[in-house]
Structures are given as structure tokens and as C-alpha cells.
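Beneath this line is the structure, given in C-alpha cells, with notes to follow.
Missing here is one protein chain; the remaining ones are kept as they sit in the complex.
Think of it as A, B, C and D in the order they're written, each chain with its own count starting at 1.
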Amino acid sequence: MKRTTKKRLTRGVMYLIFVAAILALVLAADWAAIQKAFFNVDIARDAFPDVIVIAAKNTIVYTAIAFAGGMVFGLVLALMKLSPVAPYRWAATIYIEFFRGLPALLVIFTFAFAVPIAFQWRPPGGSAGAGLLALIIVSAAYIAETIRAGIQAVPKGQVEAAHSLGMPAGWTMVSVVLPQAFRIVIPPLTNELVVLIKDTSLLFIAGMAIQQQELTTFARDSVSSVGNSTPLTIAALMYLAVTLPLTRLVAYMERRGARGR
Amino acid sequence: MKRTTKKRLTRGVMYLIFVAAILALVLAADWAAIQKAFFNVDIARDAFPDVIVIAAKNTIVYTAIAFAGGMVFGLVLALMKLSPVAPYRWAATIYIEFFRGLPALLVIFTFAFAVPIAFQWRPPGGSAGAGLLALIIVSAAYIAETIRAGIQAVPKGQVEAAHSLGMPAGWTMVSVVLPQAFRIVIPPLTNELVVLIKDTSLLFIAGMAIQQQELTTFARDSVSSVGNSTPLTIAALMYLAVTLPLTRLVAYMERRGARGR
Amino acid sequence: MTSPAYDHAIDVQKLHKSFGDNEVLKGIDFHVDDGEVVCVIGPSGSGKSTLLRCINQLEVPTKGRVLVEGVDMTDPETDLNDVRSRIGMVFQSFNLFPHLTVTDNLTLAQRRVKKRSKADARRCALENLAKVGLEDKADAYPAHLSGGQQQRVAIARALSMEPDLMLFDEPTSALDPELVGDVLAVMKTLASDGMTMMVVTHEMGFAREVGDKLVFMDEGVIMEEGDPVEVLSNPQHERTQEFLSKVL
Amino acid sequence: MTSPAYDHAIDVQKLHKSFGDNEVLKGIDFHVDDGEVVCVIGPSGSGKSTLLRCINQLEVPTKGRVLVEGVDMTDPETDLNDVRSRIGMVFQSFNLFPHLTVTDNLTLAQRRVKKRSKADARRCALENLAKVGLEDKADAYPAHLSGGQQQRVAIARALSMEPDLMLFDEPTSALDPELVGDVLAVMKTLASDGMTMMVVTHEMGFAREVGDKLVFMDEGVIMEEGDPVEVLSNPQHERTQEFLSKVL
Partner (left out) sequence: SSEPEAAEGEPELLSAGNLTVCTDAPYKPFEYPDKASPTGYTGFDMEIIDAIAAEMDLEVTIKDAGFDGLQSGASLAAGQCDLVASAMTITEEREANLDFSEPYYDSKQSLLAEAGSDIASIDDLDGTKVGVQQGTTGAQYAKDNVPEGAELVSFPSDAELYAALSSGGVQAVLQDLPVNLEHTDDGNYEIVEEYDTDESYGFAVKEDGSEDLLAAINDNLQALRDSGDYDTIYEKYFSTE
């Protein structure tokens, strides 16, 4: 068979399958029921403004705190891991591997319940504070790896060129390596931010006051009190409103970065 | 100051700080309390064999199911996303972006409770089945992106060389691209496996019978029934026993891969 | 060889190629005859690779025609893979299949495209490896070969499809200087065996010694073509003079 | 220049360097005098780059001494950064700082190491850009320059530290053939201005024309050294003959 004939045929069949699949979905689904369950306008209206002023706000606040804390702590860990002093490297490696290997939920639970009991010490901010502390501790492990990889991704030739000019190690790090590492890590750090946004949904396990609820907890709570799934739809849209632009941005930056080299 | 003198001094100070930090930790912590709370031998003994034959087993079974399902579905999505037929690309893109932007917990909750009501359809295996289905659906989105990236990471020159030899597209994909893509994606897929292992800890929200409990649920359950945190320690060790070798393996493969090129 | 049923081995007619707004080939007309060795030179970005890639349709031309042994490559009804299997192509970056041994690199297309038996394909592979002086590397993986060896395997791979003509895109420019010689030697043997060849190269020595015709390209057009010795020693066009003064 | 307080600009004594089990330099002895241009040739992997990098201690030698203007670089009490700022180094891959403009590339080390004012540093930068013919690129970013321009900026960057000697590691081998000329021209000017230079290169023409001494290295030892014209036309050692026959 000739090339184009064959191609046209395969394409045609593929379009047909696609249309058939769409049709099947449209006909099989009970759209009235779905709309009633997931897109109930009255219930949606009731969810406002709380879903914004409480739930979305808390999700953002928790994410910001966890990210800021994770950045500070993660940078320290990254520098420790690249330190010439072996015990620092070991300590950082153990920490990072440990917390990357555990479910965040387990860590949050441990910090909210087990740690205060064992140490007779409560993190500031009560159980939500404990949960956030756990998120910081977990995200620091991931962020540390990201930053370390970024620093190491700066070509060795850059450091060598700086050294050849007589620049000492400290200045080389500050003026040559970190500015380049920073650009390299922006995309993976943004991804980490997206992960954190989603991980705030685990904080409920620590126990929260109603003013402290974030999106997922808020949605689950509303679903059971109104007996309808529309709050889930709203929460999902809220998440996507934040995460989608961020992931698109990462994709864009990565494409640009790949071209830039 | 001369180079070595200065270096010796900084090193010395850094070691001192490290030793001081360790000492502070050792002296400040109430080791007896910690041991009693987290390393209680009697309670640890009681946790066996259930923590193995039920909890660890279920974690592995759930992970395996979610990974297998995610692989099959993810491969289909990846091929759709690379398809010359635009609607397939769009459908795959929308699916992938949607599910990567939502917390897994929210998706599990939706599939376990909202979907069956709206669609009058229950996934096999009750709510645990629904939770697993949600994990499959979420992981498929991530796996699809991984596989697509792997296929695209095979240098264009490979396809061109095959075409120059007269090899048709299908054979080129099978004999030249996929074998190389497969090697490229093993490390990120292993990472995805680690993520899934940890994400099985979210399944509890869908409800589970005792026989269905995975590690985190089992640990949380035991903590409240025995009033001691040792089960958390055991669960953590179990997770690490699986995740640590896997992440080390990934690191090893990535190092070897980086050198191989 | 019996007299062929076509005018030229390669016949490029009014060829244009744009990438987006960037017109890279601006109306190329030229041909290569059976048994002829044509060398193409020109500054970076002048469109040499693109021209070569248009010939076996790795790039689809924007306008114009390319006939290979009389078959119109731009006609949608042409069975591309069939014609391609008669055109050997050698890339600057070798493009060996890294997951296959040297022999498997040489037998893959023979078996999939020419449907040869495993034994036949292997026999042909070993013959061609011998031609490039690498029969002892039959079971090695590409990663274990030097650049020069890889390029010679790439040539052997193209040869094992028994092509009627060969396209070379800067086959030696990714090689360390001392490895260049072996590859050029193989190409010289090919040429003296009567292979029709089109070679993009910076190796002026090779062009002078082996080439039947030299083509100088600049900014998507052919500026000058003719006998290599003549063009190199007495370039007519100003751009050619400028280029050669820098390169020689 | 007043008579210096040292014997040789560069004095390499019994230098050994191993990477793990792999001994890459196996006892190198040689020196470069003030104002001398020494070219180093040799096959890939023979240790040319490693030798150059040992001189300014980018690699720490395993055994032996390196004296630069009489200062022992291997002595732990030496202030390395001070000596390094007097040695200009130019790499095969340019290694410009991609996040800085051309001017900032040239002023960074002046300001950080020489503690020059912004204005002084800028003045010196522009002077040196003029020397390499790129004053109009002062505000461009490296990514917007051609390879040849980048390499000339790299030379200007080294010059702006006002070094007493310069090391070049295959400064033209990453360049397209037509861009090589500009870089070599800059290097020739430098040489004729009396700069002490050590150049690893494959450009035999440059070595012949500009070099005061040619060093042939193979497998970590200096096989042969002498007047470039002599070594190139009449190599004494069998390995040198073999190498030159391939390269020339």
C-alpha cells in the first residue's frame, strides 16, 4: 500500500475510535445526576465566602510557611551535604534519606502525637503547628536534594575559570555558582511547591479548629454536612487554579532552559 | 593568613560546632522517655507478625496493583500524548494536567464516596477498591509524563538513522526507540514507585477492614490501642527498608547513566 | 552495471526549505551522476546538512523536487522506505544504536527491511566490517569504540544495506585529528570502488584528491561549483575566496 | 622589564599526576622562560590538559614541584589565589560566566580580587575588549556571541587581570573552522607583544609560525621537544613521526 493511503486509513480509524469513545461517555453517563451531585449551584453558592477566606487562604498560608521553612532548612542541609567536613555530609545524607523515605502522613502524625508525648514538648501553634513543622521537616529533605543538584549542575568549568582568575572559593560560590544554580533550581523548586500545596491536605490528621481548615478538609467536611459532592468540585477547581499555572510555568521554563544551552 | 592555616582553622571550628550540636542533642533529650515511647521492646514484639503478614503485605500489594495499573494506563496516555492525532493529544494532556494538580487524598475521597453515588457504579473491591482505582488514576498521570519524557529523550538522531536505513516508523519505535526509552525511564519510574509506596498511606480515608490495613493505618491504629508510639517506629523502619534501597538504586542508576553518555 | 533508467543518481530541482520564517535553502538546482563523488563545502549554517537531509526526506522540502534514481522523493505516493534503503547516510554524530552490538547495528535493518535471514545478515555484516577494518569489533558495543571506530561502523552499517549511493554529513568533524585519517581512508576506498557519493566536509584535502565535483554553498544557495582543484585554487566568487582564505 | 628574581617563568620538576590507579603524568620536567611561547602537542589522552591544569593547581599534582615565577605552587603555605591572578588561563570550552554580560565577565575578578573600583575595572575591560576586537560587544551576554567571539572574550577576561603569563588549552578546537583564524590572530598579537605563553594546540601552523619551542607529549611523558620547525619537519622519535603523519 502507498504511504499516504495507508496513513489516511489509520488516521481515519483513530478518529472514529475517538468519536465513538466520546459518544459512549456522553450517552452512558447520567448527566442530570452528575450535575446534581457535583455542580449544584445552590450548594456552591453556600460554600462562599468560607471556601476562599478560610480554606483557600489556609492552604496558601500553610504552603507558604512550609515552603519558606523548607527552603531555609533545605539550603542549610544542601550546604552541609556539599561540605568538606565529613560528619556534616553524613548527618545531611542520613536526614535527607530518612525523611524522603517516609510517607508525609506518618511524619505529620508522629509530630502531632508521638513527639509531644515523648518529649513533653509542643511545637508552637498547637497541633496545626506540629503538622506544619512536620511538613517543613519533610520538604526540607526534598528541597535540600534539589538545591544540591542545582549547585552540582553548574559546570565545573565555571568554578575552574573563577579559580584561574584568582577568585577565592567564597566569592566563587557567591558570584559565579549560586546565581547559576538558582536559575537551574527554579523549575524543580516550583514543582516542590506544587507538591507542598497538595500535601497540606494531610494536615487534618493533626486535628484542626474550623478556622484552620484547608481546602481538602473543608471540602470533606462540607460534603458530609450538605450531603452533596459539589464542595469537592469547588476544592478541586481551587487547587487547579493554583497548581496548573505553576506546572505550565515550570514546563515553559524547562523548555526555555533546554533551548538556552 | 596562609591558605592551610586558614583552612585548618575553619575546619576546626566546624568540627567543634558539630560535636557541640551532637552533645547538646544527647544531653537535652530524655532518652529514657524516648526509648519508652518509641522503642518499647514488648510492644514491638506484640506487633509481629501482624505488621508483616497484614500491614507490610498490604502496602506492597496495594503498591503493586497501583503501579501495574498506572503503568498500563500511563503507557496508553503517553502514546496518546505523542500521537499525531490531535484530539488524542488534547485528551491525554487534559487528563494528565488535571490529575497531577490535585491532592491524591482528594481524588481518593472522591472516588470512594462521590463517584459511586453520582454514577450509581461501584468499583470492584468496595471502597478500598475505589481508593486503589483513584491511586491508579493519579499515578497513571505521573507515569504517562515519565514515559513520554523518556521516549522524547531518545536522541532524534536515532530515529533518523533508522529511517535512513529504510526502517518504517513502527519498527523504529519497537527496535530502536522503546529499548532506549525503557532504560532512560527506569530511574524516574522507580521514583514513582517510591511515591506510590508512600501514597498507599492515604487509602485509609476510603475505609478499610482490619485485614486491609496498610502500614500507616496499622501503626496509627496500634498507637491508639496500645497508647505507645513504638508501632510508628516499626512502620517507619518497614517503609525505609523498602524505600531506601530503591532510592539508592535510582541514584546508582542515574550516576551510571550520566557516566555512560 | 547496466545503463540506468534515469538521468542522474540524484537530481535536485528548484529546492526550497524553510523552518518557520527562516528560509534555509533558497532554490537549489544540481545533480550527482552515477559513480560521481560530489563534495559540498560552505560556512556553518549555510544549509549543507539541510540539503543532504532533504535528499532522503529526513526534512520535507517546502518547494521543489528531489529525484533519486529517477524516483520523485517528494511525491506522497512514493514508498520512501524502499528508496531510503538504497541511500546510505552517515551522520556527523555517528548515530549508532547504543543498545545493540556492532553486529546487531549492522543486521537490524537488513532483517527488518530486507527480510534477510539471521545468518545472511550476519555474513553481510561481517563482510562490511572487514571492509572498514573492524571485523574484530563485531561483538563490541558502540560505547566501547573510539569515535573513529564508531564512524567506520556507521559506514559499514550503511553499506550492509547495499546502497546505490551514499550521503556523508561531515563524517570526520566530531573526531580527534588523529582518528580522521582512518575514516577518510575508508571513504577513499569506497570512492575508488565506484560508489556514488555526496560528501559535506571541511576536509579540503579529501575534496581535492577524491572529489569529482566541488560545490560551495552559502546562505542557502549554491555559489559556485566545479572541479575541486580548480575551485580551491582559483575560486571565482568573492564569498568563496573569503571562505577559503579562512579555512585553508 | 627588570631582570626577574627567578630562573624560569614556569618550572616543572619531576611532575607526576595520577587519577586513582591511572598515572596520567609520569615525571614531567620542563620550563618556560619569560617571553617564550611554548606549544604542546600530542595525541588525545596524553596528559596535555592535565599538565596545564597542574601548573595553576586546578589539579593537585601527586608528586613533583611546579614553580611559577619562582613561587612553589605545591607548597601548602603559598597564597594560590595571588599567583593564579598572575596566570591567565583560556579553556577549550571558553567557560565564560553565562549570567554576566561581557563587561561583567571582565570586571568580576578585577573587582573581587584586585579590589579595583568599578570605573577602573570597566576601563581596563574595555581596553582589553578592544585588543581582541570586540569593544562593540561590551554589553552582550555570552549566549549571543559566536564561539570565536566567546573565546576572544575569554582571552580578554584573562588579560584584564594583567597576567604575566598565559596558558591556553586547545583554544580553537571547539570552533568552526572559519572562526579559528580570528582567535589565532589575537594570540599571535599577544605573542609578538612578548607575552609568556604555553599553548596546547592542534594548530600546527600556529606552532610553526609563533612557537619558540614545541613539546610533543605521549602517554604522560615528554617524548620530544625543540624548535617547532625542526620537530615538525624532522621528528626524531618514532611516536612523534607516527603522530605527525596522521595530523599533518
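We adopt the following convention: contacts are C-beta pairs under 8 Å (C-beta built on N, C-alpha and C of every residue); 3 or more make two chains touch, one makes a residue touch a chain.
Not measured: the values here are computed from a predicted model.
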Missing chain: touched chains present in the view: A, B
Residue of B:163, B:198 or B:220 in touch with the missing chain, whole complex considered: B:220
Full-complex contact with the absent chain, from A:127, A:164 or A:247: A:127
Selected residue (touches chain absent from view) among B:75, B:117 or B:149: B:117
Residue in contact with the excluded chain [from A:116, A:155 or A:168]: A:116
In chain A, positions touching the absent partner: 50, 112-114, 116-117, 122, 126-127, 130, 204-211, 213, 217, 220-221, 223-225
Contacts of chain B with the absent chain, listed as residue ranges: 112-117, 122, 126-128, 130, 204-210, 212, 220-221, 223-225, 227
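Note that only the chains that are shown with their structure count from here on.
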Minimum number of chain-to-chain contact steps, chain A to chain B: 1
Inter-centroid spacing, chain D versus chain C (mean Cα positions, whole Å): 37
For chain C, residues contacting two or more additional chains: none
Residues on chain C engaged by chain B in the complex (per definition of touch): 53, 56, 58, 81-89, 91, 93, 95-99, 108-109, 112-113, 143, 154, 157-158, 161
Contact footprint of chain C on chain D as seen in their complex: 43-44, 176-178, 180-181, 202, 243, 246-247
Chain A residues within the chain B interface of the complex: 11, 14-15, 18, 29-30, 33-34, 36-38, 83-85, 87-88, 91, 97-98, 100-106, 109-110, 113-114, 117-120, 194, 198-199, 201-202, 215-216, 219-220, 223, 229, 232, 235-236, 239-240, 243-244, 247
